[in-house]
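For this view, one protein chain was removed and the others were kept in their places.
And now, chain A:
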Amino acid sequence: MVRIIGILTGLVFTLAVLISFGVDTYSNLTTEAEETAEHHFHAEPLDVSFPHDGPFGKWDTAQLQRGYVVYKEVCSACHSLKYVAFRDLADLGYTEAEVQALAAEWQVPGIDPRTGETVMRAAEPTDYFPSPYPNDVAAAAANNNAIPPDLSLMTKARHGGAPYVYSLLTGYEDPATYSHDGERLLEAYPDFEVPTGLYFNPYFPNLNLAMAPPLTTTGQVTYEDGTEATIAQMSKDVSAFLSWTAEPTMDDRKQTGWPVLGFVLFATILAYLSKKQIWAAVKPAKRKH
């Protein structure tokens, strides 16, 4: 009885899904799929490597310090970093006094202890990075209705991670001359147009990004360590910095991982040897099954 009901149920589901298959196949054969420019001309992130990549990678603190300068001088005009506190900057190799001095360069909203009125005051190490806008409405109003996203987790929140951020920052192009895999965009899609207020960037999923090219000239920021601030250099440094803001505990994670794996490997070898010894008496010579 169970089997008869089972076979009937199975046939019903099979029939229903095969009808779906037939209908879909028919409509796929009779209608042509619409090809879109973003499907065709979207570019994968560039193959760029960072010192913190891989199981042995570590933060390059000099690079993170440079990236912090780029964030402060350029990105912070529009983007917040709300999950990062100034005290966290100690990870970049700054002393306590230096962290205090860096924090004091920022203004955060506070309360006047005498009057209770809201005021702006210099930040302290315990404060979090302030948002450039008082609220989302103000952020949208100032940016053509596109709210600049918080950058704390940006490299984790996008497929492609830091290389994607790097590619995006260096990837602004003129759509008139852009080609991908030897095919020119305007030849394939002659009526392709970048909407007003948007900027063409092939690394962005729909090719048109609301953010104007943020890094435009060499020397836009000044590095204290004398590194030349080319666009590529600034992009790479800020991508590394945003990898750190996304996961400040990464060094700890990798450094803990190796001893843990070493210990478990050792324990596994011991477990294997004891298993072998315990089974030696009852285990016959190898035979099938």
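FYI, a residue touches a chain if its C-beta (ideal position, glycine included) is under 8 Å from a C-beta of that chain, and two chains touch if they have at least 3 such contacts; residues count from 1.
We take it that contacts and distances are computed from a predicted model.
Only one chain is not pictured, and the protein name UniProt records for it, out of "Carbon monoxide dehydrogenase", "Cytochrome b", "ABC transporter ATP-binding protein" or "TRAP-type C4-dicarboxylate transport system permease small subunit", is "Cytochrome b".
Seen across the whole complex, the unshown chain contacts chain A at 2-3, 6-7, 9-11, 13-21, 23-25, 28, 33, 55, 83, 88, 149, 152-153, 156-159, 205, 246-249, 252-254, 256-258, 260-261, 264-265, 267-268, 271-272, 274-275, 278-279, 282, 284, 287, 289.
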